[in-house]
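First the structure, in the form of structure tokens, and then the observations on it.
Every protein chain but one is kept in place in this view of the complex.
Right after this comes subunit A.
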Amino acid sequence: MIQFVLLISRQGKVRLTKWYSPYTQKERNKVLRELSGVILARGPKLCNFVDWRGYKVVYKRYASLYFCMCIDQEDNELEVLEMIHHFVEILDRYFGSVCELDLIFNFHKAYYILDEILIAGELQESSKKTVARLIAAQDSLVETAKEQASSISNIIAQATK
């Protein structure tokens, strides 16, 4: 099971956190501090896995962003590495060549997407198409809702997409 997902920038800034097991705010901060220290310091040629308090953290760097997932001892590291990639590919498809800035300003959208890929710490959907379709359906509904609310923001949102 995936314990949590973190997105950390190269400067150690947090871009997204999702906790599938209960952690208090204090613990979360501690985890973030510890892990960003460990992961950001690792050299490029080392393997993408880190032992951490009896768990394993699988991370992968995309441009300036580190995607990290913390998993149980018995999980398959390579598979999780691909889950990360799966997530990134879907983000890429959604945002159209995604970059860190997209995730900074649309972090809630990244959350929505993550919620369609992982649920309760497990991979819920491995088909990119299915995820994309579902997100699009939600968005279109959101769009119509927005249309009623304000037509201006709708236009802007459309331009944003």
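Here is the rule we go by: a contact is a pair of C-beta atoms (placed from the backbone, for glycine too) under 8 Å apart; a residue touches a chain by one contact, two chains touch by 3 or more; residues count from 1.
The rule we apply is simple: contacts and distances are computed from a predicted model.
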Complex member absent from the view - protein name from UniProt, among "26S proteasome regulatory subunit RPN10", "Protein transport protein SEC23", "AP-4 complex subunit epsilon" or "Superoxide dismutase": "AP-4 complex subunit epsilon"
Sites on subunit A contacted by the missing partner chain, in the whole complex: 9-11, 13-14, 16-18, 20, 22, 25, 28-29, 32, 43-51, 53-54, 60-65, 76-79, 81-83, 85-86, 88-89, 91-93, 96-102, 104-108, 111-112, 115, 119-120, 122-130, 134, 137-138, 141-142, 145-146, 149-150, 152-153, 156-157, 159-160
